[in-house]
Structure formats: structure tokens, C-alpha cells
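Here's the structure we're looking at; comments come further down.
Missing here is one protein chain; the remaining ones are kept as they sit in the complex.
Chains here go by letter, A, B and C, matching the order in which they are written, and residues are numbered from 1 within each.
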Amino acid sequence: MRVRILVSLKASVLDPQGQAVRNALHTLGYKAVEDVRQGKVFEVDLAGLSRDEAARLVPEIAHKVLANPIIETYAWEILEE
Amino acid sequence: MRVRILVSLKASVLDPQGQAVRNALHTLGYKAVEDVRQGKVFEVDLAGLSRDEAARLVPEIAHKVLANPIIETYAWEILEE
Amino acid sequence: MKFGVVVFPGSNCDFDTVHALREVIGRPTEILWHKDHDLRGADCVVLPGGFSYGDYLRSGAIARFSPLMQEVREFAEKGGLVLGICNGFQVLLELGLLPGAMLRNKGLKFLCRFVTVRVENAGTRFTNAGRKGQVLRMPIAHFDGNYYADPAVLEDIERNGRIVFRYCDPDGRLTDEANVNGSLHAIAGLTNARGNVMGMMPHPERASEAILGSTDGRIVFESLLRAIAS
Partner (left out) sequence: MIDPNILSRHNLTPEEYDLIVRLVGREPNLTELGIFSAMWSEHCSYKSSKIHLKKLPTGGKNVVQGPGENAGIIDIGDGRVVVFKIESHNHPSFIEPFQGAATGVGGILRDIFTMGARPIALMDSLRFGPLENPRNRSIMDGVVAGISAYGNAIGVPTVGGEVYFGEVYSLNPLVNVFCLGLADKDKIFYARTEDAGNAVLYVGAKTGRDGIHGASMASQEFGEDTETKRPNVQVGDPFKEKLLLEACLEVMDRHLIVGIQDMGAAGLTCSTTEMPAKSGRGVEIDLGLVPQREAGMTPDEIMLSESQERMLIACKPERVEEVQAAFAKWDLDAVAIGRVTGDGRLRCRFHGEIVVDVPVSAVVDLCPMYKRPYEAPEAAPRPTETGRYPLPADWNGTLKRLLASSTIAEKEWIYRQYDHMVQTNTAHLPGAGAAVLRIKGSSKGLVMTLDGNGLYAHLDPRTGGMIAVAEACRNLACVGARPVGVTNCLNFGNPEKPEVMGQFKEVVEGISEACRTFEIPVTGGNVSFYNDTEGVSIYPTPVLGIVGLLDDMAKAVTPGFKAEGEAIILLGETRDELGGTEYLKVIHGREEGAPPGLDLERERAVQETCLEAVGLGLVRSAHDPSEGGLAVCAAECAFHGPGGIGFAIDLQGGHRPDVLLFAESQSRILVTSKQEDIAKVLDLAKERGVPAAVIGRTGGASLKFSLEGRTLIDLPAAEAKTIWMNAIPEYFKISGETENGR
């Protein structure tokens, strides 16, 4: 099974990278771009797990390892069974 | 409109960060994890664009700015109209 | 003969480079502002190390859009000499003036230390004051110096003598351990096909005075002086 986990900064936390990207896009004339937030994505291959097992495992590793719960949140989805 | 752009390393390029995450998960006993690939995600707010305009603009900025085509590929989707 | 050192927001080896060129090498050196459109008559443009635009997004990725880079590109296309050091090398890659890309160091940590590199080609305008096989001691300081290029590109640059420096041990041997950041083919520096643009990860400006522990970096600057003189 392949899952995708998106990790992003909490809304109130400063995102200097996203800001820099937005400014660069503005400089290049892409004025339609109002805001950019940058995060991380993990694509994880899991072996021999049921859907339910994955639904227990993924939040656990996301919380414990992939995201820094103090400043980040995560979301996940199954890409392939 | 809010779009999400996922940027990931091409399959042919070694991903040392993904490897490190996988190793860390193994050390912690998550043996079900077979492989991890790490990438970047951008959530971009666009103002005053139609769907079609967005469909022209987003690939352009993804190709030109957000991804380095030598090592990376991208995919995108509309999150909110 | 005159050098020009480009200052991007976030450059931080700009003044070190200017110091080396003016005070150590003793040549007039202009400071080139990234928002300008003027190379001020420089015979050689140096893109210095640092964290241009914070290195956000990717190292060197945003700096390449600076107004002055248009001039630098035209200058290079006309055969002008361009040297990119560390972040400057990364900018040249992003700009497409040199092939390939940088990945994160194999140890996934920022790495600051002296390394030894071997001169692979002493016929370039950046190394003609050195000898082929000569081992130079210079510092590196980077997070993303793990050079990557497609096999076809690697074959091309190998075949055409475009690899200028490779990471080696102090005796000039290529070992896994000496290849500190994991670069393909241990590449520490390379030129474009025409030989007028070079990027290198080690910092020659940090190895130009005995008090800093090495003067090997001067070879790069002195080679440029010779190249321009001839």
C-alpha cells in the first residue's frame, strides 16, 4: 500500500520559505499569486497492512516522526491499495 | 482559488532524506515501512483566475520556479475554487 | 584587469571574496548589485558563496531570477569569464549555465571543514596556474553540495575534460570517505563546454592567506589573471 502524508506548518506559524517563494513569484510578475505556504510530503510504501492497520500506523508515525507537532500539522491519504 | 503543487524527486534520483526517514522508522520498529520518498508541497492562493487560466499558470510556475526539472517532477490539483 | 563580485540578498561570502581579490591578489574589484543591469566593465564576474534569498526553495533557485543575472548570462554567452563559488555554483546550475543539480549532502548535515581536491584539468582558465594531479587544500561549507547529473551529462563532461576538481584524500586518491558530500564522480568543480564558466564548491577565498591555514585557493585567482592577460 502506498500512502501520502502531507506535513504543513500550522496556520499561525511564520513560513519564511513560503514568503520567499511568493516574493520571487511576484518579482517575476505572477501577481495573481496571493500567498504561498510550503510544506513537506512523504510517500510511504507499506507492506502487508490492512486498511485499518494503516489507519492506526500512519497517524502514529506522522505524529512521532514525520511532523513536528509543536509547529506542524499533517494530513494523509491512501494512494494505492 | 487554492491549488496544491507537489514536487518530488524523480524516481531515478537517490533520495537521501527519504532514506534517512525510512531508516529512522525501521529503528523505531516500524518494519512495515518499505520505502519513503520525501518531497515538497506548496499551497498557493491565486486571485481572480478562471480554471483555465490556472491550468496554464500553475504548470508554468511549477516548471519554471518550484521544481528543478533536472531532478524533480511535479503534480498539481485544485483544492478550492 | 578587473573583477566584479555579485551581491545577492543573502550572499555572505561577498566581502570575503572582495577582500581576497583586492587585498591578497591586488586587483581592482567592483561590487555588483543584483538589482542593477551593469557589470561595470568586469573582466571576470564572481558569484560568491552564501545563502542567496535564504536558500529557500532550493539553493540558488531564486537568485537566478535577479535582474543582473540577465547580464551575467549574456556575458557568459559571449565568452566572458564567470566563476561561481559554493552558492554561486548552485546559482550557475539553476541558471543552466552549468549542467546538473545539487542534492543534500550524503550525511544530511551542513558540513564545514577543510577538504582536499585534485586538479583534474590544469588546462582551464581557472586552473592554468596549477598542475594536473595537484592536491589543493581548501575549506567547504555547505548543505547542498552533492552533485548530480544524468548519466549522459556525466559522460559528456568526463569525456571533454570539464571536471576541474574532484574530492580526494590528502594523497590524491579518490575514496568514498574523501567524497565528503557524496557527489557523483566526486565532482567538486566543473566548467561549461566552452570553458569560460566554472562552478566549484570549495572556497578559494578562504584559502588565500597563510594565516587562514592555506594559500592553495590563490591558484584559481592567479589562473584567471593569466587567462585574462593572454
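What we mean here is this: a contact is a pair of C-beta atoms (placed from the backbone, for glycine too) under 8 Å apart; a residue touches a chain by one contact, two chains touch by 3 or more.
All figures in this text were calculated on a predicted structure; none of them were measured in a lab.
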Practice problem: Please pick, from A:20, A:33 or A:46, the residue that touches the omitted chain in the full complex. | Solution: A:20
Self-check item: Selected residue (touches chain absent from view) among C:64, C:118 or C:206
Solution: C:206
Quiz item: In the full complex, which residues of subunit C touch the absent chain?
Solution: 9-10, 12-13, 15-16, 19-20, 23, 49-51, 53-56, 107-114, 139, 141, 143, 203, 205-206, 209, 211-213
Quiz prompt | Residues belonging to subunit A that touch the chain removed from view | solution = 7, 9, 12-16, 19-20, 23, 40, 42, 65-68, 70-71
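One rule holds for everything that comes next: only the chains that are shown with their structure count from here on.
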Quiz prompt | B-C compared against A-C, more contacting pairs | solution = B-C
Self-check item: Chain centre separation (subunit A, subunit B; CA means) in Å
Solution: 9
Practice problem: Can you check how far apart subunit B and subunit C are, centre to centre, with Cα atoms defining each centre and the answer in Å? | Solution: 30
Self-check item: Multi-chain contact residues (two or more partners), subunit A
Solution: 21, 24, 28, 38
Practice problem: Give me the residues of subunit C that touch two or more other chains. | Solution: 57, 65
Exercise. Please name which positions on subunit B make contact with subunit A in the complex.
Key: 6, 8, 18, 21, 24-25, 28, 30, 32-49, 53, 57, 61, 64-66
Exercise. Going by the contact rule at the top, pick out the subunit A residues touching subunit C in the complex.
Key: 16-17, 20-21, 24, 27-28, 38
Quiz prompt | Residues of subunit C defined as touching subunit B within the complex | solution = 57-58, 61, 65, 94, 99-101, 103-104, 106, 108, 146, 148-150, 182
